[in-house]
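With one protein chain removed, the remaining protein chains of the complex are shown where they sit.
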Amino acid sequence: MTELFINDEEVTVPAGTSILEACRKNGVDVPYFCYHPELSVAANCRMCLVEIEGMPKPLASCCTPVAEGMKVITHSEGLEKDRAMIMEYLLINHPLDCPVCDQGGACKLQDYAVEHGMGHGRYIDEKRVPSDKDLGPFVNTCMTRCIHCTRCVRFADEIAGTGDMGVLNRGDHMLIEGIVEDALESELSGNLSDICPVGALLDKPSHDVSRPWEMKKHKSTCTQCPQGCDIEIESRNDEVMRIRPAKGGVEPWICDRGRYVYDAFRSDNRLLTPRVRQGETLTDASWDDAIAKAVSLLKGKRVGIVFSPDWSVEGLTAIRLLRDTAFADAKVAFELHRRDMRPFAFEEGLSMSTKAIEGADQVVVLGSDIRQRLPILMQRLRKRANAGKPITRIGAMHYRTNADIAVDALIRPRDWHAVIASAMVQLTELGKLAAGMDAWLAKVDARHEAGKLLADALIADSCAMLVGEEIRCHEDAAALIHGLDLLMRAAGHTEVGKDGRNLLPEGMNAQLLSDVFGDVRTSAGTLFDAASQGELDTLLLVGSDPVGDGLFSRQAKAALEKVDLVQVGAISGDMGQYAAVQLPASAYSEVEGTFINMEGRVRVAENPLRSLGEERPMWKVMMRLAQALVHEVPAVNLDEIRKEIIERAPLCAALADVWAGESAKSVFIPSARNKGATLPNMASLNVAKALDVVSRYSMYREGAWARASALLSEAGRIHALDDLIVHPETLKELGLEQGELTVLSNTGAETFEVGTREDVSPGVLFVAKRGVAGDLSGETSVDLQGGQS
Amino acid sequence: MSASEMPKFSEERLAEIDALVKRYPSAKSALMPVLYMAQQDFGYLSMDTQQMVADVLQLRLMEVREVVTFYTMFKEQPHGKYLLEVCTNASCMLNGADELYAHMKEYLGIGPGEITEDGLFSIAEVECAGACAGAPVVQVNNIYHEKATAESMEALITKVRAGEAI
Partner (left out) sequence: MISSDPKKVQRICFDNIEVENMHKLEVAKKHGAYAFLPTVLNEFDTDRIIDEVKTSGLRGRGGAGFPTGLKWSFVPRNTGKPTYLLCNADEGEPGTFKDRDIMRFNPHLLIEGMIMAGFALGVKDAYIYVRGEFLHEYNVMCEAINEAYAANLLGENILGTGFSMNLLMHRGAGAYVCGEETALIESLEGKSGRPRFKPPFPAVEGFYACPTVVNNVETISTIPAILEHGGAWHAAIGKPNNTGCKIFSVSGHVNKPGNYEVPMGTSLRTLVEDFCGGLQHGTVPKVIIPGGSSTPWLLGEHYDVPLTYDDIMKAGSFLGSGAIIILDETADVVAVTRRLAHFYAHESCGQCTPCREGTGWVERILNRVDAGEGTQADIKVLKDASAHMAGRTICALAEGAAASVLSMLKHFPEEVEAKLAEKSS
């Protein structure tokens, strides 16, 4: 620790802290432009000058470390003169167009000009006029306003990892440039407008739409992925105008998916009134009529329930309450990606915080396209990679990450057993053992060299294992995950009875779902099959779109053709065409609800937006249905629902503390731990065919919300994934050429254009889930043949 | 531009670059020397050439762009076969560089950034060449001509035009 004096006040800060940070920590205001707490220090704006006793000239406080006994002065006549002069330098080439600038009212330049400027400029020569850039659908530029602080360039390098922004030329010809074709190669591009301290980089979608001072702010939780970022929703007249990372949130950034989904909130796709089908069309109806219609389709019927996990925990629990009161036999599915339903399935959620993952000596990523699925976690990993900390990755594709992956191995899904087995052998040789490993190993003959890489990563002092969708969706997932648990134990990263791995969940609230629905859940695929085989009469879909998302779209389509659909949700989307009745539920921006993210962090929304239409919170919709169906209301208010939650979800007991007013910061919901040890069941694997199928997720296209957003759809078009790809070697081995090829699957033969890429594992067919061959996602293996079948 | 028209280093160059890269702690350090090679081989650094350099060194195009635009000796535009660079900084100025530069522009009939019709000459005003004892200094394709005069420069230009070696 270092003691120093700031304006004669004695303060103590950790050694190596910059003077500016010492000032900020101690509430002393020092003006700055280029400094940003999340970015490297550039020290180029020179606004943060302070005086230090004994120094002849003022020094930039952002890049000067504190020293013992140092005497810092942050305000003096001399400094005010310097700051006024810096403002004057900055403004000589600035257009001074505040009245027409979106940043007006939230602009550092404007604020400081008022506070430190001289009031009039003395510059009379011509101003520099750099041209604007096309940075894609999300970022608007007005480069005449740029003050060259390079925050955006550092953001692109250090956070987005794209390095596609840069500084051209020098002197006062210096230019900030982006190299872009259609759009910035970044899923974090929306943050650029936030970090630009002036009006040079602006949010394009909200450009000219609204002014900062017209906006009302609502703290909320983004449910677009299990990261559950803290967001601030800005609204005007109860309409969502934009979404930004919440100040003081866990992460300073949010991804473009979470940010630009906002236009879905007020799109035509929103379900704002109840609707009932009349022939070809759905027409607006009163709640009473719609409920009556729903009851006619549900009462006394064989019902299957499919819901999405991103409702608040209160809404989700209400679904269970409805089921128990009205359809006691109904099976429930809430996950559209799982093939293996053995008990592992409920033990989702991370066992480490993302901060701990960032800090681990080793991170090993198994079968996950983290950048698409969890862009903010990826950003953390990128930060560690930038700091020279290794990331090991094993999976079916070298998914693009914009980060240095130290060790990267390609394998097929069918190789996972052999990879884990090899790692077990390696650890055994090093004397690292875990009870149960022998039995596991005995069931697997094959070995795979990538196991060595896994073992190498595991023997680090600390190792964070991230288990992704390639394993979670595996037919033998339970056994694989059990094997990984054994490895973590053998390597000493966790104890018996626990597991150290972090299973990346599909959506929010995973911890609660395993507790509340463990006993009644089934695979969505099984449920749809039952429906199409006439075993069900009606499907109750709650915010889920199983045709657009997940692995079972073919089965879902077949089922929906066959049975009646009662749809509850905030987005009508593609399910609208099947629905007999639609009941509108409040969006996540509109509820006073609780959310749990993948780490177990809890958030309770406090000042939600008002409903735009007739939509009601999910729990109310569920209770209303229960009342209409069986004249019984299991819970009449949020408190009663919450009581039910604590009863039904013992692992989530800590929620009670949050509801009782304890700071959410101190509460973590643990994930359930491995319940059933499962040995490999190789016999069940459907590997009769030559190629394993892996389906790819697109952050811009997955989920009903994203598809309802025009902005994200446009980004999805720009960042479209290849429809079908294989490794060139694979084609060579099969004696085939790139082009029109026939895919033979369990459901028949279809011809597609198949491309090649070097960065996918040989022996794998990659299918873009939302591409032309998306239905193939449901297959685990296929054969490939030449031309037309 | 079709693939065949894209600039491409010769095999010898690539081997040279391979060897050079090894002499630095990181390949990025070889960027400036490789840009010089590209400039020598292709005359100037077009966007395609910059992309090629980026590919060869496995850098991002932006990393190359930043460097190309920062340094005055990297040229993004073609120039005459002979680039006449007149230093007009203090010591040369005190010894008549401004007049020399004005004279040469007029003599060649071009301004900075232009090329004479025969494609032979371009002219530029440059900063201190580090040869102030020889003021005024004119560099011709980086060969120094010290104590340059209107006559000596005219003679040089005449020689070039006559196809003689200078």
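The chains carry the letters A and B, assigned in the order they are written, with residues numbered from 1 in each.
As a convention for this text, a contact is a pair of C-beta atoms (placed from the backbone, for glycine too) under 8 Å apart; a residue touches a chain by one contact, two chains touch by 3 or more.
Model, not experiment: these values are computed from the prediction.
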| Pick from A:His116, A:His148 or A:Arg259: which residue touches the chain that isn't shown? | A:His148
| task | Have a look at B:Glu76, B:Glu106 or B:Glu127 and name the one touching the chain we're not showing. | result | B:Glu127
| Sole residue of A:Cys45, A:Ala423 or A:Ala704 that reaches the chain not shown, by the stated touch rule | A:Cys45
| Residues of chain B in contact with the chain not shown | 23-26, 28-33, 35-36, 59, 63, 66-67, 70-74, 88-91, 93-95, 126-135, 139, 142-144
| message | By the contact criterion defined above, which parts of chain A meet the unshown chain? Give residue numbers in ascending order. | response | 41-47, 49, 56-58, 60, 63, 65, 81-82, 85-86, 89-90, 92-93, 122-123, 125, 147-148, 150, 167, 169-174
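The rule is simple: only the chains that are shown with their structure count from here on.
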| request: Please report how many Å separate the Cα centroid of chain A from that of chain B, as a whole number. | output: 49
| Sites on chain B touched by chain A in the complex | 60-63, 65-66, 69-70
| note | Residue positions on chain A within touch of chain B in the complex are 163-170, 177, 179
